[in-house]
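What you see is the complex with one protein chain gone and the rest in place.
Going in written order, the chains are labelled A, B and C, and every chain counts its residues from 1.
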Amino acid sequence: MGVNGKVRVAVNGYGTIGKRVADAVNLQKDMCVVGVTKTKPDFEAKMAVRKGYDLYAAIPERAELFDKAGVKIKGTVDDLLSKADVVVDCSPGKVGAENKAKYEKAGVKAIFQGGEKASVAEVSFNALSCYDRALGKNFVRVVSCNTTGLTRVLYLIKENFGIKKVRATMIRRVVDPKEDKKGLVNGIMPNPITLPSHHGPDVQTVLDVDITTVAFKVPTTLMHVHSLNIVPEKDVKAEDVIEIFEEEPRILLFSEEDGFTSTAKIIEWAREVRNRYDIFENCVWRDSVSVVDGEIYLTQAIHQEAIVVPENVDAIRAVFELKSREESMEITNKSLGIGELQI
Amino acid sequence: MGVNGKVRVAVNGYGTIGKRVADAVNLQKDMCVVGVTKTKPDFEAKMAVRKGYDLYAAIPERAELFDKAGVKIKGTVDDLLSKADVVVDCSPGKVGAENKAKYEKAGVKAIFQGGEKASVAEVSFNALSCYDRALGKNFVRVVSCNTTGLTRVLYLIKENFGIKKVRATMIRRVVDPKEDKKGLVNGIMPNPITLPSHHGPDVQTVLDVDITTVAFKVPTTLMHVHSLNIVPEKDVKAEDVIEIFEEEPRILLFSEEDGFTSTAKIIEWAREVRNRYDIFENCVWRDSVSVVDGEIYLTQAIHQEAIVVPENVDAIRAVFELKSREESMEITNKSLGIGELQI
Amino acid sequence: MGVNGKVRVAVNGYGTIGKRVADAVNLQKDMCVVGVTKTKPDFEAKMAVRKGYDLYAAIPERAELFDKAGVKIKGTVDDLLSKADVVVDCSPGKVGAENKAKYEKAGVKAIFQGGEKASVAEVSFNALSCYDRALGKNFVRVVSCNTTGLTRVLYLIKENFGIKKVRATMIRRVVDPKEDKKGLVNGIMPNPITLPSHHGPDVQTVLDVDITTVAFKVPTTLMHVHSLNIVPEKDVKAEDVIEIFEEEPRILLFSEEDGFTSTAKIIEWAREVRNRYDIFENCVWRDSVSVVDGEIYLTQAIHQEAIVVPENVDAIRAVFELKSREESMEITNKSLGIGELQI
Partner (left out) sequence: MGVNGKVRVAVNGYGTIGKRVADAVNLQKDMCVVGVTKTKPDFEAKMAVRKGYDLYAAIPERAELFDKAGVKIKGTVDDLLSKADVVVDCSPGKVGAENKAKYEKAGVKAIFQGGEKASVAEVSFNALSCYDRALGKNFVRVVSCNTTGLTRVLYLIKENFGIKKVRATMIRRVVDPKEDKKGLVNGIMPNPITLPSHHGPDVQTVLDVDITTVAFKVPTTLMHVHSLNIVPEKDVKAEDVIEIFEEEPRILLFSEEDGFTSTAKIIEWAREVRNRYDIFENCVWRDSVSVVDGEIYLTQAIHQEAIVVPENVDAIRAVFELKSREESMEITNKSLGIGELQI
C-alpha cells in the first residue's frame, strides 16, 4: 500500500480544516499527502502549491479557472482519488455526503468531518473514546470540534469517576477568523432555539453518556467556550479532576494568575508557540474546575479550527489498522507538539 | 409626606438606570421626582433639564463645571436630599455604599442598586419574590439585572412546582450600548473564572433556592442571555411552565416562528413598541422551554438597562407601605405598559 | 385623487425602510398609507397589523403562509396597487427593478430606493438638491442613505461657497442592527476594493459636483461615518460652514464637550428623543469642521435606517406636485420633529 509503505492521503477541500490536516499528515512517517483539492484558485490554493502540495480541482468543471489564474493543477479530484488510499473529506457540511459515491467508486476509504450526519459513515470517531471501533472500517466520521472537545473531557471523567449526567452550555464563535461575509455582529443567538441542541446526541455517537446540551452563537471568531456541569458516579474533588486532566496530553490547563482571563489571552499565548496559533488540545481553565454538591463544574475553550486535526490523523491509522490507540495517539501527539507545552 | 401627598423621590445618578427610574417614577400618581443628579454637564445632564427635571451636582466640588457649561443646576446633592423623602441611588457600583452616610444624615430612605453589596441595605428586594420584606424599611437594595431576571422565573417555578436545584449559565453583554471605552472586542471571558459565580448567592438574597451559576462576558451590547436548568420538585410539562409564564405580566414569550432568532431581533421589535426600546420584562424563548428527564430547560434574554426599573418603583412603594405587593405591581405594570404587549 | 383628497400610498416591503416610511407618511395631512406588504408573516408583519396597517402578501404565492400563521392579510400586492396612487418600493436592492413592470401595469407612480440603479427611474431625488426635477414624474429614485447624507452637506456648501472637488472616505456599518446572519465580525473590508467607489457617481445623479469616493465596511450596526475633504471655490472659515449647517434643519451638530465621542453616544441620545432612535438628520461633529489650507474637513455620522425617510415623503409630494420644495420640506420636517431638537 501507498508510497514506500506510506498510506497515500488525499485531502478533498484545502480550507480551514483541510490545510491543517494536510500539514499534520505530512508530519507522520506512516502516511503522506498525495494531493489536495480546491474549488477555486484563491490565495489558499496558491499557498497549497507553494507548500509543495499537488493541487487538483475539486469541481472538474472549474479546472480552467485555475489555468486562467495561472495556478497549476495536476488534474481533478477524480485523478487525485485514483492515486490515494484514503481521502480526508474536508468539504463544507453536507457536501461530504454528496462526495461519498465518488469515493466508493474510486475504491478509497474516506474520513468525513463532523459537519456530516453520522449516517454518512460506518462509525463516528474520537481517538480517546472509541479508536478501536474504526479499525479496518472504510467510512469513518471524525466528530465536530464541539463534540470532540466535549468527548475528550467526558471520556476521562467517565473512565475515572463514572458519569450519571452531563449538562453542557456551549457558547460558540459565530464564524471562523477568515470569514468576512457571514456572522452576527451585535447580539446573542440561541442556536438552536428549541432545546436540547443536537450536540448531545452527537456526543453519544462516540461516548455512551447521558448528556443534555444548549448552544449559542456570539460575535467572536477565536474559540468556542463550554460551560459544563457533570454529575459523577463517584465522590470526587476538584483536584482529582485536575489531576486526570494533567495526565492527558490532549488537555491543557490555563490559570487566571498567569493572565489567561479570556479566549483572547489563550490565543495570544498560542501565537507564540504554534504555527497558525493552532491549539489541538482542549483548553480548560484550571480555576474553573470545581465541585459543588458532588457535581463537577468546569469551563473549557475549544479552538474550532484545530482541535479535530489529531483525530483525523488517528482515524487514518485506525482504518488501516496501522497502530493501536495508544501508539497512534502518542505518535500523533509527538508530531504535533501535543504534550510538550508548559504554560 | 411629600408634595400633594406624593412621595418625593430624588434620583442620585441620572445615567443608564437613573434616567429610566426617573421617567418611571414620574408616571406614578403616588410619587414624583424632585430632582436628579449628574457628576458632569454632558448630554445626559442637558437632557434631564430639557425633560423638566431639576438638576443637582452629584459631586458638590464640581458644581461650577455646570455653570461653565451653561447647564443650570439647582444646587448640590445635599440640597436635593433635603427636599426628598427617598433617594434612589443609581450611582456606579460600590459608590452607593459611600453615599449611605450622606443619606442617613439627611434622614431619607434609600433604594440601592444591585451593584452594591447586600450588606449596604437592610433587605434585598425583588417585587415578585419578597415585596413584603421591604415594608417600612429605610434601606433597600434592588438586586441586579441578572439577579432580577433569574429571580422572576425561579420564583414562579418554585411557587408552582417547587425547585430542588437550579444550574444557570449566564452569557452577559460586556458593556451597555453607550459605552465606547471599555469592552471585549473579540473573545469570550469567563467572569469570574473561579466557579461558581457570585450570581447564585445574590439570587439567594431574594429567593430561597439551591442555585449554582456560571457567567461569561461576550462582545455584544444589547442583552444578557441566561441558559437555565431547573430541577422541579413536582412532575411538570413544558406547557405547564409556559402557562405560568403567560400569566405573569413581567415575562414575555418570544417565538422563533415570528422571527425572533436572536437578541438582535428582540431589540428590533422593542424599538417599535417602547421608548428607548426598554424591555422591563424577562424575554423567554417559548420554543426553548422544554423538559428533559424531569428537568426544565429554558433560555431567556434580559434587557440589562431596563429590567430593574419596575422593581425600583415597587421598592419605593414598599418602604413607604403605600400599597400591597399585588396593588403596587399592577399599578407599576400599567404605568409602564407591562402586560399590554402582544407579540 | 386619493381618499378625502389624500394621496393613497402603498408601501411595498415593510422592512427597515418601509416601516419608517409608512409611519412618516401617516403623519402627513396630504397623504395616507393604504397598505403595506410583507414576504412572510414574521413579527414585523404582525406589528404592521397591530399598528393598523392593512397588510398584503408581497409575493402572491406565499399568501397562504400568512393564513397558516394566523396573520390577516387583505390580499396580495396586486390588490394593494389597485387601491394606491403611488407605491414606495422598499424591497431589497435590485428587487425594485423587477417590480417596476407591475407598477406600470397597475398605473401607479413609484418611488424607488437607492439600492436600485439610477436607470430604474426617470430621475434620482434629494429634496434639498433637486426637488423640482421630480415634479410630475412617474418614477423617482430616492438616493441611498450614504448618498443622501453626502448630498445634503455638499449641496449646502456648494450653494454657499462653491465646490471645486470633494474627496470622501466612507466608513460603513456592515449590517443593520436587526441582522443576525450576515456581517463582518472582526476585520475591515474595503468595499469596493477597486477605486473610486460607486458612491461618487451616485451623488452626481442628484448634485453636479466633482467627487471621488472610497468606502469600507466595519463591524458595527449603528451608523455610517463619512470623512470629508471639500475644496470650496471661495475662501471660507470653519465658522461659516458651521453657520450654514446650523440653519438647515436636516443637519444636526454634535459637540465633543457634550460627551458625543462616538456613534454609540449619538444613538444613546437619540434613544431619548426619537421613536426607534430614528435620526433623520445628518449628524455632523461640530468640532470636526475645520479648514486647512483653504480646504474644508468634516466628519459626519449617518443613521442608515432613517435618513432617507423625509426624502421619501418629499418625493411623494413632488411627483404629485402637491407643494413646492420649501413647503414640502417644512411640512415634512415639522411632522417628524426635524428642526426642533436642541442638543
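Please note the rule applied: contacts are C-beta pairs under 8 Å (C-beta built on N, C-alpha and C of every residue); 3 or more make two chains touch, one makes a residue touch a chain.
Everything quoted here is computed from the prediction, not taken from an experiment.
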Across A:Asp180, A:Asp202, A:Glu281 or A:Glu295, the one contacting the chain not displayed is A:Asp180
For the chain left out of this view, which of B:Ile73, B:Val123, B:Val175 or B:Val225 touches it?
B:Val175
For the chain left out of this view, which of C:Gly75, C:Pro196 or C:Gly339 touches it?
C:Pro196
Return the single residue from A:Gln28, A:Ser91, A:Thr213 or A:Ser262 that touches the missing chain.
A:Ser262
For a quick check of understanding: of B:Gly18, B:Gly149, B:Pro219 or B:Pro310, which residue touches the chain that isn't displayed?
B:Pro219
Of the residues listed, C:Tyr53, C:Phe66, C:Phe216 or C:Phe245, which one is in contact with the missing chain?
C:Phe216
Residue numbers in chain C that touch the chain omitted from display:
165, 167, 169, 171, 173, 184, 186-190, 193-196, 210, 212, 214, 216-223, 225, 227, 229, 256, 261-265, 267, 285, 287-290, 292-293, 295, 297-299, 301
Provide the residue numbers of chain A that touch the chain removed from this figure.
19, 40, 42-44, 46-47, 50, 69, 177-180, 185-186, 221, 257-262, 264-265, 267-269, 271-273, 276-277, 342-343
List the residues of chain B that touch the chain left out of this view.
174-175, 177, 179-187, 189, 219-221
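Quick note on the criterion: only the chains that are shown with their structure count from here on.
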Of all chain pairs, the one with the highest number of C-beta contacts is A-B
So how far apart, in whole Å, are chain B and chain C when each is placed at the average of its C-alpha atoms?
36
Residues of chain C touching at least two other chains:
177, 179-180, 185-186
